[in-house]
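Note that one protein chain of the assembly has been removed; the remaining protein chains are unaltered in position.
Letters A and B mark the chains in the order given here, with residues in each chain numbered from 1 onward.
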Amino acid sequence: MNNWPVIADIAKDVESGKVKAVDLVKEALKRIEDASEYKAVIANIKVRSLERAGYIDEQVRTGKKIGRLAGVPFIAKDNYLAFGADTTAASNILKGFDAPYQATAIEKLEAEGAILVAKANLDAFAHGSSTENSDYFTTLNPHDKTRVPGGSSGGSGAAVILGLVPFALGSDTGGSIRLPASFCGAVGMKPTYGLVSRSGVVAMASSLDCMGPLTSNVTDAGLILDVMSGRDPLDSTTIERDYISYTKLDIGLKGKIIGVIKEYMGDGLDGNIKANIQTAINNLETAGATIKEISLPSLPLALAVYYIICPAEVSSNLSRYDGQRYGYSAKDADTLDDSYELSREKGFGAEAKRRIMIGTYVLSSGYYDAYYNKAQTVRTKLINEFQAAFKEVDFLAGPTSPSTAFKIGENTSDPLKMYLTDIMTVAANLVGVPAISVPCGTSDGLPVGLQLMAPQQKDRDLLGLAKAFEDLNT
Amino acid sequence: MAKLTQDDILKLAKLARLRLTETEINKLQGEIGEILEYVEVLQNVDIKGLMPTYQVTGLTNITRPDEVRDYGATPSDLLKNLPAREKNYIKTKRMIR
Partner (left out) sequence: MSSYKATIGIECHVQLKTATKLFAAVSNDARAAEPNTLISHICMGMPGSLPVLNGKVIELATKAAFALGTRPQAFSKFDRKHYFYPDLPKGYQISQFEQPIILGGHINTSVEGKPKRINLTRAHLEEDAGKSTHPEGANYSLVDLNRAGTPLIEIVSEPEMHSAAEAKAYAQELYLLMKYADVSDVDLYHGNMRFDVNVSVSKTEKLGTRTETKNLNSFRSVEKAIDYEIVRQSDLLDKGKEILQETRGWDDTKQKTYSQRSKEDSHDYRYFPDPDLPPIVIDEKFISVIENSMPQLPDELRRQFEKIGLDSSQAETLLYEPEISKFVVEISDSHGNKTAKTIANWVTGEIQHLVVDGKLDWQQVLTNSKSLVKLVSLVDGNLLSSTAAKEVLVDVLTTGSDPQAIAESKNLIQESDESALIMIIEQVISDNQKAAEDVRNGEIKVIGFLVGQVMKASQGKANPTIVQNLIKKLLGV
């Protein structure tokens, strides 16, 4: 499906003059056009991308060095602020918003020569697991148009598998990179919290949001993450990263201990998915890894913890969308309260309102201790269990999701049912560890994702394991 | 914890500046009730001796020098999305004062 060469090779070809950046951008834009029925993209960036491509080609002609991503076209989830098209976060409340600055992640990629060609669809404000919460339209799963691509970075996942571009950017607060990767058959990496700057990305839940790549192979994911990551003076929660490049992934499996998470492989798990995961584990074992079963007893609580902390932070972060400084502003408002209430009522979708209401509740006086503070303390319990587990094993493994891509409309009538899609992905966000979803066979023709996790700041090790697994299957 | 009443929903909507419709109020009452019931499971979890984790980085003292920095965006860039303005001011409905 994604027949782009490996990103490093594309860049080399552009820098050597063998391939023109302008042609790559034109190809990407054409593919986007041709695949429009899948509705992966909200907006194209034609003018600016061709301008930048032209500039890069000119620089190459005069013998200048461009960078590790020279001329490589990419798509960013529309919650990344960027120049060249509106930034909407797929919400009506940000329709027409012309970003005055760009996300640091995008600046970093552009500094290495990458070219942003379009903004991908998402669940509005990244609230969701299917892109059905987009205020505009639902993206279709490339494998089956009656099914969702997963969410909230559904547009990004579909774009990569449709081969529109070599890589796409997503954000992951409770699984939003990994789930679409799993449903679409892509590689989706959520790095250690703080590895990639959140500056310039529409905030969802600040203590959980992670930025990362979706690609068709692990090597590309490593390269993109290597460029995107690092301390940012604009984001106080970014950490110092390890200095060995994430392109050095030949780590191998010998001596590596992988813990299969007992709580994720229970009796309720779909038989096909279980089989796929088991096969993957067996292959890893055959190839030299040691396999253990590991229990994290508080994991069944993770979703409840998440659905308190996440809405709480969401309700706070969405306070700024009030119709006064940017975004949708209700024209029929008479008073200030009218302006606030009508702008937010009309601008926000149902899921945003739901999360704002829950968040407001769990933070309100009288409920703060019982809900928010309690959830943050159970979070500590989870963190401790992960730390204990990583004393025994190097990595954790399990399925990314309890199901493969579900049908459009299947879970939309019951918010809680939709939330349960995240049951295996939220823990990594609560604890802050890196987690990656790699394709792991199919079930009834639909992709299954294997989720691997590592301790905080072991992103390179995690990519190395994922690479080794990928190599087994190729 | 008791289920939410209509009054509770209205109070929350007011705090969050959302003018919900009748349908929404009813729907949200049910949905939020269901979600709160789900997270109820945390009530009985033993957290003795544990402190809340508000941030997973463990970072402290992240500061910047007291110097002006050029962020790139000009005031004109920053004001270009204003829904209403008068000269360089942000224009809003009358603030009750």
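One rule holds for everything that comes next: a contact is a pair of C-beta atoms (placed from the backbone, for glycine too) under 8 Å apart; a residue touches a chain by one contact, two chains touch by 3 or more.
In this text the structure is predicted, and so the values were computed from the model without any measurement.
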Open item on the list: I'd like the shown chains that the missing chain touches, ordered by label.
Closed with: A, B
TODO: Check the options B:T21, B:N44 or B:N61 and report the residue that touches the missing chain.
DONE: B:N61
TODO: For the chain that got dropped from the picture, name the residues of subunit B it touches.
DONE: 15, 17, 54-55, 57, 59-69, 71, 73, 75, 78-79, 84, 86-95, 97
TODO: Against the chain that's been left off, what residues of subunit A make contact? List them.
DONE: 81, 87, 89, 94, 97, 99-101, 103, 198-203, 205-207, 233-237, 312-313, 315-316, 319-320, 322, 324-326, 336, 340, 360, 363-365, 368, 372
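Everything that follows uses one rule, which is that only the chains that are shown with their structure count from here on.
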TODO: For subunit A and subunit B, let me know how many angstrom lie between their CA-based centres, rounded off.
DONE: 22
TODO: Could you pull out which subunit B residues touch subunit A in their complex?
DONE: 1, 4, 8-9, 12-13, 15-20, 24, 28, 31-32, 34-36, 38-39, 41-43, 45, 47, 50-57, 59, 62, 64, 71-73, 77-78, 80-84, 90, 92-96
Open item on the list: Quick check on the complex: what are the subunit A residues that touch subunit B?
Closed with: 96-98, 100-101, 193-194, 207, 233, 236-237, 239, 298, 301, 303-305, 307-308, 315, 322-327, 329, 333-342, 344-345, 348, 350, 353-354, 356-358, 360-361, 364, 370-371, 373-381, 383-384, 415-416, 419, 430-432, 456
